[in-house]
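In this view, the complex is presented without one of its protein chains, the others remaining in place.
Chains: A and B, in written order; residue numbering restarts at 1 for each.
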Amino acid sequence: MKTTGNLIEKIYYDDDIVKKFILATLIWAGAAFLFGLLAALQLAYWPLNANMEWITFGRLRPLHTNAAIFAFAGNAIFAGIYHSSQRLLKARMFSDLLSKMHFWGWQLIILSAAITLPLGYSQSKEYAELEWPIDIAITVVWVIFALNFFMTIRKRREKHMYVAIWFYIATIITVAVLHIINSIEIPVSLFKSYPVYAGIQDAMVQWWYGHNAVAFFLTTPFLGLMYYYVPKAANRPVYSYRLSIVHFWALVFIYIWAGPHHLLYTSLPEWAQTLGMIFSIMLWAPSWGGMINGLLTLKGSWHLLRTEPLIKFFVAALTFYGMSTFEGPLLSIKSVSALGHYTDWIIGHVHSGALGWNGFLTFGMIYYLVPRLWKTELYSKKLLENHFWIGLTGVLLYYISMVVAGITQGLMWRAVDADGSLTYPDFIETVVRIVPLYWVRAVGGFLFLTGFLMMCYNVFKTIQKAPKTVEAKEVLVERTGFDEVTKETHRKLEGMGMVFSVLAFLAIAVGSVIEIYPTLSLHKYVSPNNIVDPYTPLELAGRDIYIKEGCYVCHSQQIRPIASEVLRYGNASTVEESMYDRPFQWGSKRTGPDLARLGKKYPNLWHYSHMMDPRAVTPKSIMPNYPWLAEKDTDFLVLRKKLSVMSELGVPYEQDVIANADIHAQKQAQEIAADLESNGAPKGLAKKEIIALIAYLQSLGQKGKVQ
Amino acid sequence: MNILTLMIPMALLLGIGFVSAFLWATSKGQFDDLETPAHRILNDDNERKHS
Partner (left out) sequence: MNPGTATNCSYCGIPTQGDFYCCRACEILATQVKEMPVLAVAKNPFSYLDQKEFRDLYRHKNQDEFDFLFFAEGLHCSSCVHLLEKLPQFYEPIEKARVNFGQSTVAVKVSDNGSLAQTAHVIQELGYKPTLLSPHDNIVEKYKNENRSHLKRIAVAGFCAGNTMLFVIPVYAGLAGTWAQVFNFLSFLLFLPILFYSAIPFYKGAWNSLKYQVINVDLPITVAMLSGFALSTVNLVKQDGAIYYDSTASFIFFILSARYLLKRVQQNYLSPTRVQSFFKTEKYILVENGEEKSIPWSHAKPGDLLKIQRHQTLPTDSVLESSRANLDMSLFNGESLPKIFSEGMSLFAGTKVLDESVLVRVKVPFTESKLGVLLKQLDQNALQKSHFITLSDKLAQKLIVAVFSIALVFFFLYMNVNPTEAFNRSLALIVLACPCALAFGSPLTFGLALKKAQKLGILLKDATSLERILKIRNVFFDKTGTLTEGNLQISHSEPAEFPENLKRAILSLEAFSYHPVAFALRKAWAHTLEISTASNVQEVLGRGVQGDVEGCHYEIRHLAESTHEVETGIEVLKDGVSVARLYFVDALRADSRSAVQNLQRQNIRCFLLSGDKKARALQAAEACGIPAENTYGELFPEDKKALLEKHTDTCMIGDGANDSLSLQAADVGIAVKGSVDLSLQSADVYFMRGGLSPLFDLLNLAKQTRHVLVRNLTISLVYNTLGGTLALMGFINPMMAAILMPLSSLAIILSSLWGFR
């Protein structure tokens, strides 16, 4: 090949960074799946909580979700983006240094998550549990990534930006905005902070974030990857490029308002719920546009399923994507949500998407990339096939078992006898009924993990037999895709300008919020009759323990205005009741009963016994033991700082209470400890965390001035 | 629902940002040819099949 012409140059893509991200993906996938399997088994067989605070379900679940989303999916996305973007833009990444900083920064973040979450440092906001120092680290690393990516676009040689690039752009920008807005918090100590939002506001922001995180972290980047890897693997152009453009822009113009569908029937205003429902339903169309496009790309090439088996993974992924994006809008319909919310159906929905769509697409992509990056053939196609079938079986078992469990739960919860009383008045009855399904789900997860391990082995053997030293393959490209000479300086300015605009935008966003937050108190919008009292210092301490132990993972605190629910738990929750809650604890799952009106329902001793060994009060309970709560001391001193921060955020604490928070707390603790002692509990518990927790639990639903 | 004072401008800003991106892209001719790009991506030097 003649390459001496100065109009054609040789460039080399940075595939090293792709290899790194792939290996990271595999490692963290293993962790995420293992944590998931453990969690699943813990639900089926509670002793697996092993009385160890670091791996109790409440602390394990956020570890699992963060590992799955940020460690597994995150690294997979980065691997795919770095690999495909360079080729689509016909340019090497802008800065190898930034690439490396991105990579190592991200892994450090994951590591810090792996350390802090088991220790209980959590904000209890789903998929945003990591505490404030890590939130800042995420922002920094994300900016590095964004800078690297956008500057690569700037220096591209291929003028047309393929649709996948647009998906990546949407991901990067939107995730940045979401993360920043949802992470605005006031630190109390190195690993504790309070969000500026409270109660319903926090709920709105959290689920605006939460749903759009699913959209822009688990959907758009994967759609971008799909639009690159499926055509490449099949060697066919996308079925309709036009359609991909249309559905991308449709998605991006209207996705942002589906968030409220996580809050249906809560105390979120009716109109907001309706809005969420309608937009969620509208979103079904552009989502299926993507699925149809992907599947039809294989039209006429179905023989490839035989000759290029990794395509099976793509086909399955797209099918699960279609299923999930249909089920999602379905679940957004209020009446369906009334049945499915808080149940395992939602878990089923999540996992068919996460395992089926994200998981399988990633696996397909890895099977595609590894042989090519290491310049060799895949070690065993047979093993790949087995992986596929075993993994698929796993996903299906998982999904079916959880949908059945969820619908069972939903139906049982709302079942009412002829005389108008609950058919299953004891929550535990509904738990017991579905435990067998938890076993099935665990089997499903185990199969999924097994398949994955096959892939790891396959990849390992493939890399092993790869040639040790490989000459980097140069790519011949035209020297420039644009009129470089005249536009050189202009482009530089534009490039910087763009970066600056993005940064400026973020700055403005943060600035506006900081200005707005003082006005975020609810006082103007709550009925003066329904105003509640703030938590006492001890109750606040107990609340933070509740958060630390991840109680919200299994218990909700939001009674919906549904007849059977009101029968079971008491009056529907009002907006005012959570008006000082930072963060809100409405919860999204009821593995155990709702706790919104738990206060004063049971005596203190009941709570003590329950926390030490749930089976003492509920024989069939699957809740873990929490013995360390009786051993660890409550941090009373920090309560001063905590209340002062709360006060800054608008909670009406009196000066005296703030200044002497620890003393007030200790006093209240003594009372509770004394009460416990007199009823047969051990002595000397006053300083222990269990007391604070009990104080909090007894306050639930009891803070209203008017009952 | 004070939070709307934040969320609405945010959502609109983001939306307007994306519309602007679309308008810019149209001016730059990104949507003039919506057939060839699908073919173009299939041909990278690095990943050609071996016989």
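Basically, a residue touches a chain if its C-beta (ideal position, glycine included) is under 8 Å from a C-beta of that chain, and two chains touch if they have at least 3 such contacts.
Given the structure is predicted, the values throughout are model-derived calculations rather than measurements.
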Residue in contact with the excluded chain [from A:Thr307, A:Ser335 or A:Thr469]: A:Thr307
Touching the absent chain when the full complex is considered, from A:Ser189, A:Thr274 or A:Asn679: A:Thr274
In chain A, positions touching the absent partner: 1-2, 5, 7-8, 159, 235, 237, 249-250, 253-254, 257, 269-275, 278-279, 301, 303, 307, 476, 478, 483
Chain B residues touching the omitted chain (full complex): 1, 4, 8, 11-12, 15, 18-19, 22-23, 26-27, 29, 31-33, 35-36, 39-40, 42-43, 48-49, 51
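In the analysis below, only the chains that are shown with their structure count from here on.
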Chain A and chain B, separation of their C-alpha mean positions in angstrom: 25
Residues of chain B that touch chain A when the two form their complex: 1-3, 5-7, 9-11, 13-15, 17-19, 21-22, 25, 28-31, 33-35, 37-42, 44-47, 49
Of all residues in chain A, those that touch chain B in their complex: 13, 87-88, 158-163, 169-170, 173-174, 177, 181, 197, 200-201, 204-205, 208, 228, 231-232, 235-238, 241-242, 245, 249, 252-253, 256-257, 269, 272, 372, 473, 475-476, 505, 509, 512-513, 516, 519-522, 524-525
